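As you look at this complex, bear in mind that one protein chain is not there, while each of the others sits in place.
The letters A, B and C name the chains in turn, as written, and every chain counts its residues from 1.
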Amino acid sequence: MAVATFEIGFTRFLDRSGEVVQPLPAFASEAKALIPLYRSMTRLRMFDAKAVALQRTGRLGTYAAALGEEAVTIGLASAMAADDVLVPAFRDQGAQLWRGVGLVDILAYWGGDERGSVAGPSEDFPVCVPIGTHFPHAVGVALAIKLRRQSRAVVCIGGDGATSKGDVYEAMNMAGLWQLPVVFVVSNNQWAISVPRQRQTAAATLAQKAIAAGIPGEQVDGNDVIAVRHAVDEALAAARAGRGPRLIEAVTYRLGDHTTSDDATRYRDDATVSTHWAEEPLVRLRRYLTAQGVWTKEDEEAMQVALAAEIEKAVADYLALPPPAPQDMFDHLFAVLPADLKAQRDTLAEEEALHA
Amino acid sequence: MAVATFEIGFTRFLDRSGEVVQPLPAFASEAKALIPLYRSMTRLRMFDAKAVALQRTGRLGTYAAALGEEAVTIGLASAMAADDVLVPAFRDQGAQLWRGVGLVDILAYWGGDERGSVAGPSEDFPVCVPIGTHFPHAVGVALAIKLRRQSRAVVCIGGDGATSKGDVYEAMNMAGLWQLPVVFVVSNNQWAISVPRQRQTAAATLAQKAIAAGIPGEQVDGNDVIAVRHAVDEALAAARAGRGPRLIEAVTYRLGDHTTSDDATRYRDDATVSTHWAEEPLVRLRRYLTAQGVWTKEDEEAMQVALAAEIEKAVADYLALPPPAPQDMFDHLFAVLPADLKAQRDTLAEEEALHA
Amino acid sequence: MPEVTLVGAVNLALARAMEDDPSVLVLGEDVGVDGGVFRATDGLLGRFGPERVFDTPLAEASIAGMAVGLAAQGFRPVAEIQFSGFIYPAIDQMVNHAARLRNRTRSRLSCPMVLRAPNGGGIRAAEHHSESVEAFFVNIPGLRVVVPSSPAKAYGLLLAAIRDPDPVVFLEPPRLYRALKEEVADDGRALSLDTSFVIREGTDVTLVTWGASVVEAMAAADDLAADGVEAEVIDVACLKPLDMGPILASVERTGRCVIVHEAPLTGAPGAEIAARIAERGLMSLVAPVQRVTGYDTVMPLLRLEKAFIPSTRRVIDAALRTLEYA
Partner (left out) sequence: MPEVTLVGAVNLALARAMEDDPSVLVLGEDVGVDGGVFRATDGLLGRFGPERVFDTPLAEASIAGMAVGLAAQGFRPVAEIQFSGFIYPAIDQMVNHAARLRNRTRSRLSCPMVLRAPNGGGIRAAEHHSESVEAFFVNIPGLRVVVPSSPAKAYGLLLAAIRDPDPVVFLEPPRLYRALKEEVADDGRALSLDTSFVIREGTDVTLVTWGASVVEAMAAADDLAADGVEAEVIDVACLKPLDMGPILASVERTGRCVIVHEAPLTGAPGAEIAARIAERGLMSLVAPVQRVTGYDTVMPLLRLEKAFIPSTRRVIDAALRTLEYA
């Protein structure tokens, strides 16, 4: 006797060649409206490339580019309202940038400066490095929103690897229980460093992780920014309307190394990666825009020039950032520094002065 | 487009009045063969009652009776082979007893004596008090079995509350990934202390937690020992044959307090509980056995007398257990006691001697 | 003024904090209709409703993690972990997030949460229900760790913890939950989280302790007094940050120090106190610093728990040992 049945759906609007495979959602009905998405995805890709270059020359710490995943991180951010709250993973600089965090801030943070996490919408969380630990934060934020009866919602992002973590499951379960306004997005880029998605779980989809939490789960083509944005749009609308959380698995591919500390050639061959370049999100959107007659070669060139200039300027500003003072490490530990820490701070300052 | 579909089934053989609702599995084809199950369930219930009484009179520590859940714990144990490994939760004295742990040992453990965890099949784990933390142990044991290419399996038990814990999910996910020989049984007794199962999760069934792990999940009537045993039989056979893990949700009801420290009248009314007495597992099996003509009033009385005597004897032996020596707390910390601990042990022994 | 038990004082403080500040929430396993397994949250659900007092699923890691999210939003969640033996899954959230949210965002976000748990043995409880876990928290930068030892301190310190703008781990000794009653004015007055408390004055030896061990330290002081030895007793109460002032001042006078706590010896906060004395009070010491503590063993099951918990006898013996030095 069957007591429960479930189904996981998959959505795509633009295929790899930029062809529309089903009627587009309202926000995409005018092709021109997609240009900001295309521009942000390009900006992210160019910025990432620059950041990687900075790291290679010793001017930035470890950096995780979103190469190949631009449609996920920009797509979800573009669906958010300004007063929604972003709870990002460590590869979500794209979403941060869309929401107003400066290029300089991103560089400052990955360059090893806490001041990089000051900027941005004031309720957004900074990126989360310990995998999956931010999922419960998203639940807490969503609960706060629900308790205040506000009409806004939270977007929380994790990777395919994150779906193996217990706290990620716990959080989704709590969000389901309380029908909280939160959208969980799994950016399934097929890899957790060297571990392929097939070695994380026997589950056929990552979207079905939602079933354990009693919430809806669905797959979208994570290289189709329209599909990502549409799914997040709908999930956010449901969340804001009190209809509870959802899990969206965006199926995409990590085209680059895991981070600048990684050498992906150790564990996957270039040939496989190459096949995925045919799926990547920028080209298909550009093809569509071009086919629709709203984007030209000249537009492309002008955009690239402008973005390059913006990025160069940001890098210059970043490199010019004065170093933080050592005693800064004490100044935001507590609202009011306790006495025994004040003594440590004074000692540090004295030693700095002494040996300066 | 649907990319995955799932279904959760439910199985019952004996209904609440002891009527057979579908053809019985082979092990139950002769009614007489069920008498040992009935006897063990009764033994467990009588023993639990005695243990609770001992606690009430200050002669035992906190105790968690399995009242109402006898069919789950005895049913699953009866499906196990001697060389399978039991990884029990804290309410699984029934399964331990079936597998040969002595009544005295159970009393010793809950009476506050580590020696209570020595006995039993040597590879079985002792009961686990921190909820859900033993699920990863079951995975490790099952992996050991798989690596050795043995044809045996592990049974790991948790409650409805346990299904909210991240480690429980992580463990099931790992077991699914590696197709390990382990059967997870959730004894859904509808309560985690005062929190009803509906307040643990929005999931319609607990069996569907399996879907997140990519493993089969199913529900059985946890008050029907035949259904429990049958499901675990089949799952163990699959596991031993290399077909991977399963999750079985046994739907039952906690008829008593959570433990002797609990007062369930604070959070649930007796009327609700009463309705569940109509479902309880002993009566329905007795009705069936009686209807089949293999069990009489005289059998029942003789059994109760014998069990009472066995239990009385165990209690006497338990109460006669000499107290552990204080320095015993050092003797099983390490295979070889490190020097600085030896010094602590000596001090303790000296102080004991001095102030004796 | 009503006479209340320690657990009663916890309850009073929670109610007072909730009354005064609508952003205070109480959450955890069984804190709602059941009122907590020790009844610390008894009556709060009825009084403040299910939006401010609610049961969570059984998931300690995410209880802490959700509290971080609530706190970042400006709520003041007071999360209960049912026993400190189950607090370990919450450590990740406390160290990686709660205690550093302010720092890592340069104060853009902060985390005014309290994580409460019964902590310690002596109540004939089951395995894993009698642990002393303070050592796991004192090395975490950005955190406060508080252990009350009386109804009045439970009331005043818990209020302070809830009102503190930063995260606090609040460990309550269940052995004292109902051991004694004390008059506590429900006046909403918080105690300082930056002070060690001198709870008995004396000139011959300094006993430094916290939590349930305050009982044995005070009993030892009584016994010693009968023999003409005046022990000063200091209840540290706030283990982090640590106020060494009264301890160093006392040791300066007595020259002798015995530290008493129930947690296993090695690496517990008693070590930190001894270390700071060795650093800043060395010249006052006439006798070696003694520690009377739980052994470096697993907390035994109930038949042996008394042998593990520091006894009055052991405290007296240690004090007398310090007096053997001239």
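Assume a contact is a pair of C-beta atoms (placed from the backbone, for glycine too) under 8 Å apart; a residue touches a chain by one contact, two chains touch by 3 or more.
Given the structure is predicted, the values throughout are model-derived calculations rather than measurements.
A.B. asks: Return the single residue from A:R16, A:R39 or A:R199 that touches the missing chain.
C.D. replies: Residue touching the chain left out of view: A:R199.
A.B. asks: Can you say which of B:E114, B:E249, B:D262 or B:E279 touches the chain missing from this structure?
C.D. replies: Considering all chains, including the one not shown, the answer is B:E114.
A.B. asks: Which of these, B:F135, B:W191 or B:Y288, touches the one chain of the complex that we don't see?
C.D. replies: B:F135
A.B. asks: Identify the residue among C:V31, C:V147, C:A268 or C:I309 that touches the chain left out of the display.
C.D. replies: Spelled out, the listed residue whose C-beta touches the missing chain is C:A268.
A.B. asks: Name every residue on chain C in touch with the hidden partner chain.
C.D. replies: Residues of chain C in touch with the missing chain: 61, 85, 88-89, 91-92, 95-96, 99-100, 103-104, 127-128, 135-136, 138-139, 141-142, 240-242, 263-264, 266-275, 277-280, 282-283, 285, 287-291, 295-298.
A.B. asks: Kindly note down the residues of chain B that lie in touch with the hidden chain.
C.D. replies: 87, 114-115, 117-118, 122-123, 125-126, 130, 133-145, 147, 166-167, 170-171, 173-174, 177, 329, 332-336, 338-341
A.B. asks: Provide the residue numbers of chain A that touch the chain removed from this figure.
C.D. replies: Missing-chain contacts on chain A: residues 61-62, 90, 109-114, 129-132, 161-162, 164-167, 192-195, 199-201, 259, 261-262, 266-267, 323-324, 326, 328-330, 333, 340-341, 344, 348, 351-352, 355.
The working rule: only the chains that are shown with their structure count from here on.
A.B. asks: What chain lies farthest away from chain B once each centre is taken as the mean of the Cα atoms?
C.D. replies: Of all the other chains, the one whose centre lies farthest from chain B is A.
A.B. asks: Could you please state the distance in Å, as a whole number, between where the Cα atoms of chain B are centred and where those of chain C are centred?
C.D. replies: 36
A.B. asks: Using mean CA coordinates as chain centres, what's the gap between chain A and chain C in Å?
C.D. replies: 40
A.B. asks: For chain A, what residues touch not just one other chain but two or more?
C.D. replies: Expected reply: 166-167, 170, 173, 177.
A.B. asks: Find every residue in chain C that makes contact with two or more other chains and list them.
C.D. replies: 57, 59, 61-62
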